[in-house]
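As you look at this complex, bear in mind that one protein chain is not there, while each of the others sits in place.
Up next, chain A:
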Amino acid sequence: MQDTFFVQGTTPDGRVTTGDESGIVLRTHTSPVQARSLLGRKPPVYVVCPGRVYRTDELDATHTPVFHQIELLAVDEGLTMADLKGTLDHMVQALFGPDMKTRLRPNFFPFTEPSAEMDMVCYVCRGDSVGNPDRPCRTCGSEGWIELGGCGMVNPKVLVACGVDPEKYSGFAFGFGIERMLMFRHNVEDMRDMVEGDVRFTRPFGMEI
């Protein structure tokens, strides 16, 4: 992938590799944890995995090359996309309040099928800014929705590669960026504040947010 950091390797004859030949990269998302989880235990599997991820983005107000994702994986008998939707609704309500809801839009990811992009109602304007030029919303650009991340039903091929019988089990997964969530929830204007380690930014958050 074009936004991947590749690790240099050394060939048996001592040559330093320059492309993707080493077979080692810095993970661009936390999904490898899903594969490891499925390899390490028998279904039913319900895991949540936060972690650091790396992409070759330059640091600016809305991008950082090193950030955190949190990902959920559920593999069990009879799981459906409706379960995925319900779990997402549950999550945003837990994080942002009881009247929050999510929206799914079809999208493509190789490791889920069907796949979706998940949005949640704008935390700030709750959709009031849509078609209301007098009260524009900077957080959602007056779209009323905020894009959270990708999700979908675990591609049966992934289950096969992890030794799980896709005839018996199905699963869903989603993941999103923690920094992005922090920006919405705490009105952080500049991503750089989260990576510079300025104590004036960090201290007010206390021990738990």
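Convention: a contact is a pair of C-beta atoms (placed from the backbone, for glycine too) under 8 Å apart; a residue touches a chain by one contact, two chains touch by 3 or more; residues count from 1.
One rule holds for everything that comes next: contacts and distances are computed from a predicted model.
Participant: Consult the UniProt record of the chain that does not appear here and report its protein name from "ABC transporter ATP-binding protein", "Phenylalanine--tRNA ligase beta subunit", "Phosphate transport system permease protein PstA" or "Fumarate reductase iron-sulfur subunit".
Facilitator: When "ABC transporter ATP-binding protein", "Phenylalanine--tRNA ligase beta subunit", "Phosphate transport system permease protein PstA" or "Fumarate reductase iron-sulfur subunit" are compared with UniProt, the left-out chain turns out to be "Phenylalanine--tRNA ligase beta subunit".
Participant: For chain A, enumerate the residues touching the unshown chain of the complex.
Facilitator: These residues of chain A touch the chain that is not shown: 5-9, 12, 17-20, 22-24, 26, 39, 44, 46, 52, 56, 58, 65-66, 74, 76, 78-83, 85-87, 89-90, 103-108, 113-117, 153, 155-157, 160-163, 170, 194-200, 202-203, 207.
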